[in-house]
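Note that one protein chain of the assembly has been removed; the remaining protein chains are unaltered in position.
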Amino acid sequence: MSADVPPPRPLAPEHDEDPRVVAWEQRTEWPLIAAAGLFLAAYAIPIVWPGVPAAVHELCSIVVFGAWFVFVVDYVGRLLLARRRWRFVRRNLLDLAIVAVPVLRPLRLLLLVKAIKRLNRAGASAMRGRVVLYAAAGSALLVLAGSLAVTEAERGAEGSTIQNVGDGFWWALVTMATVGYGDTYPVTVTGRFVAVGMMLGGIAVLGVVTATLSSWLVQNVEADTEERRTEPRDAADDLWARRGDVESLVTEVRALREEVSRLRADGAGVGTRSG
Amino acid sequence: MSADVPPPRPLAPEHDEDPRVVAWEQRTEWPLIAAAGLFLAAYAIPIVWPGVPAAVHELCSIVVFGAWFVFVVDYVGRLLLARRRWRFVRRNLLDLAIVAVPVLRPLRLLLLVKAIKRLNRAGASAMRGRVVLYAAAGSALLVLAGSLAVTEAERGAEGSTIQNVGDGFWWALVTMATVGYGDTYPVTVTGRFVAVGMMLGGIAVLGVVTATLSSWLVQNVEADTEERRTEPRDAADDLWARRGDVESLVTEVRALREEVSRLRADGAGVGTRSG
Amino acid sequence: MSADVPPPRPLAPEHDEDPRVVAWEQRTEWPLIAAAGLFLAAYAIPIVWPGVPAAVHELCSIVVFGAWFVFVVDYVGRLLLARRRWRFVRRNLLDLAIVAVPVLRPLRLLLLVKAIKRLNRAGASAMRGRVVLYAAAGSALLVLAGSLAVTEAERGAEGSTIQNVGDGFWWALVTMATVGYGDTYPVTVTGRFVAVGMMLGGIAVLGVVTATLSSWLVQNVEADTEERRTEPRDAADDLWARRGDVESLVTEVRALREEVSRLRADGAGVGTRSG
Partner (left out) sequence: MSADVPPPRPLAPEHDEDPRVVAWEQRTEWPLIAAAGLFLAAYAIPIVWPGVPAAVHELCSIVVFGAWFVFVVDYVGRLLLARRRWRFVRRNLLDLAIVAVPVLRPLRLLLLVKAIKRLNRAGASAMRGRVVLYAAAGSALLVLAGSLAVTEAERGAEGSTIQNVGDGFWWALVTMATVGYGDTYPVTVTGRFVAVGMMLGGIAVLGVVTATLSSWLVQNVEADTEERRTEPRDAADDLWARRGDVESLVTEVRALREEVSRLRADGAGVGTRSG
């Protein structure tokens, strides 16, 4: 009810507050976003366009490697700067996984959410607006990353139902909405790992949509209800009225004291005079 | 707690508050609803009844074109009246898409939600009731629009599982409930775009149902809990009791002052008498 | 915050408050539950056991007809007793549909929820507990009714995947959980209507589960947070402390007045003595 509510715990673990790490992160933010963008292009081209000339394919591989190298440098840099390294590793497991596990490469695209965060900083936004914005951006990137990854994994596999990026994109959407028609589904182990990521993402999106609507509705209905309540306002009025009472009381007592003072002066005069 | 809660942000961006645009919108509301209704009929007839005579088909095409023309006129009119045109375009992207992108034509049916809004204005409704009403009406129209659009897109396509409006309707319901049996699913690109719309609608419906129940339950349980609490009432009683205290105190001090006044008068008399 | 929160609107439209209708409903409650129970048995037997002897089948048909007759009598009775008949019809559309539309017959089983309501009246229950209880009972009855209805509709249909009650039960569960594997799905129009009912039920169940958890969590976290807040307590302490202040002030002023009174008496004595 007052402004002293303890700040609510963030859902995600807070970043290492080590000032050197923070400084490093601020300086490397844009280079990392650029690396993620280049990675997206170089990763997508051979998947979207399977008959790409060998030279382009080669170039894409180099760019993908370069982007990976940038991420490794960033991770190692932050690790070296962190004062409590073990704590840093524990708190940045996702970052470690992204650089160390090849199958999780597409998750690097999630770094692009940071670009949206940056662009949003200009416009003022309420809590709920930001949650919706990041959820929408995150799920769009997840669909993009998932459709590329599943196409790479499934294309050419025996019994596969996902043969091109169009199928992969359709599958990613159907999975994330938890509809799951079953016309397309992964059959390889890699594809199934991608699917688990999409399902988790889908559950999260459903949760965010519902939670946002719910919070909006709870607040609106409360505001609606409170307009009809009069007690709290009365109590406040009462306080104000009583403040006036006490002030008039102080004035009254002050006047009384002056009266008594004058009486004492007179009494002294009486004694003097009568003496 | 008080009535000074800032009005919660609307979920949808507010309409352009330009008074000329508002006046235009009020005047064009019913014509647009009528155009949407005619569009529904003319759009549905050739889809529901594939062997429709050429003349009827021709007439339907004309009505569909006419309804589209009405929407274009309305959009251009509002655009010309708006003071800040670029802002108008940004805030009415859905309207632009509906008139400009042929595949989004069925979304024109969503204009019929406005008719429900109009009809509801008569009956007083609580916040939660209105949310439920618009969600139900919107999802019914979305199912209708989606089943027509998917049937138009899929009928005759190779490997299609949706050959008539009955299949389309069944598919729309199965998709919106995120059940997705997989007996019917779109295979064309247009059909898949329709599917994405239905999935988003389904997630939204699930969110609205849950949020409404949640808000109702949170409020009910709170009311339930508060009946058992006595503190706030005690505090109020306390304030009242203390108001009485202060009042009696003021009376007491006032009586005291009169006493002292009389005493001073007496003292003066004493001095006079003794003089 | 105070006990003056307006009573929250019930989710279902309130029953006709006509005292004669209420009296009728109280008297017919148990007969209707019994009729619903008999209906369940007579409806289920030929579906579960397709090769039932002709005599048993005949008997079941009679019981089903008798139960229907009881529902018709109840509906007509309430309609005749209601003062505002048109309003009664509008508010009891589900009851009308259950007696008038043959395909909705299985919904009569929902009357058994009333039996649970009755049995629960004995044990005291919190709001949330009752919501969970009715949701669980309602969805169990919906699964039961849906699996019987879909089996009746689908058995023997061309291309049907539901040939016995076991399949029907499995299908009902898979549908209600919105999983929808697609190994079983209705192909008849009746079966698809049943499916829509199950999907709506599934969405409602998901909503109730989430809303209940949400309300529980919101309240628990609030209670948790409030324990750590000290302001309200301090404010209350403050009020108490100040109550003490004011009391001591009153005592002080009263003592002062007595002092002045005695002074005046002395002063009068002084005047007398000196005179």
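Note that the chains take the letters A, B and C in the order they are written out, and that residue 1 is the start of every chain.
One rule holds for everything that comes next: a contact is a pair of C-beta atoms (placed from the backbone, for glycine too) under 8 Å apart; a residue touches a chain by one contact, two chains touch by 3 or more.
All figures in this text were calculated on a predicted structure; none of them were measured in a lab.
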Across C:24, C:68 or C:170, the one contacting the chain not displayed is C:170
Out of C:73, C:96 or C:179, the sole contact with the unshown chain comes from C:179
Touching residues of chain A against the unshown chain: what are they?
1-3, 5, 7-9, 11, 126-128, 131, 175, 178-182, 185, 187, 189, 192, 195-196, 199-200, 202-204, 206-208, 210-212, 214-215, 218-219, 232, 235-236, 239-240, 242-243, 246-247, 249-250, 253-254, 256-257, 260-261, 263-264, 267-268, 270-271, 274-275
On chain B, where is the contact patch with the chain that was removed from view?
1-2, 4-6, 178-182, 210, 214, 218, 225, 228-229, 231-232, 274
Extract the touching residues of chain C with respect to the undisplayed chain.
1, 126, 128-129, 166, 170, 173-174, 177-183, 205-206, 209-210, 212-214, 216-227, 231-233, 235-236, 238-239, 241-242, 245-246, 248-249, 252-253, 255-256, 259-260, 262-263, 266-267, 269-270, 273-274
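Everything that follows uses one rule, which is that only the chains that are shown with their structure count from here on.
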Compute the rotation angle for the C-alpha superposition of chain A onto chain C, expressed as a multiple of 5 degrees.
180
Approximately how many whole Å separate the CA-defined centres of chain A and chain C?
36
Which residue numbers or ranges of chain A touch two or more of the other chains?
1, 178-182, 210, 214, 218, 225, 231-232, 274
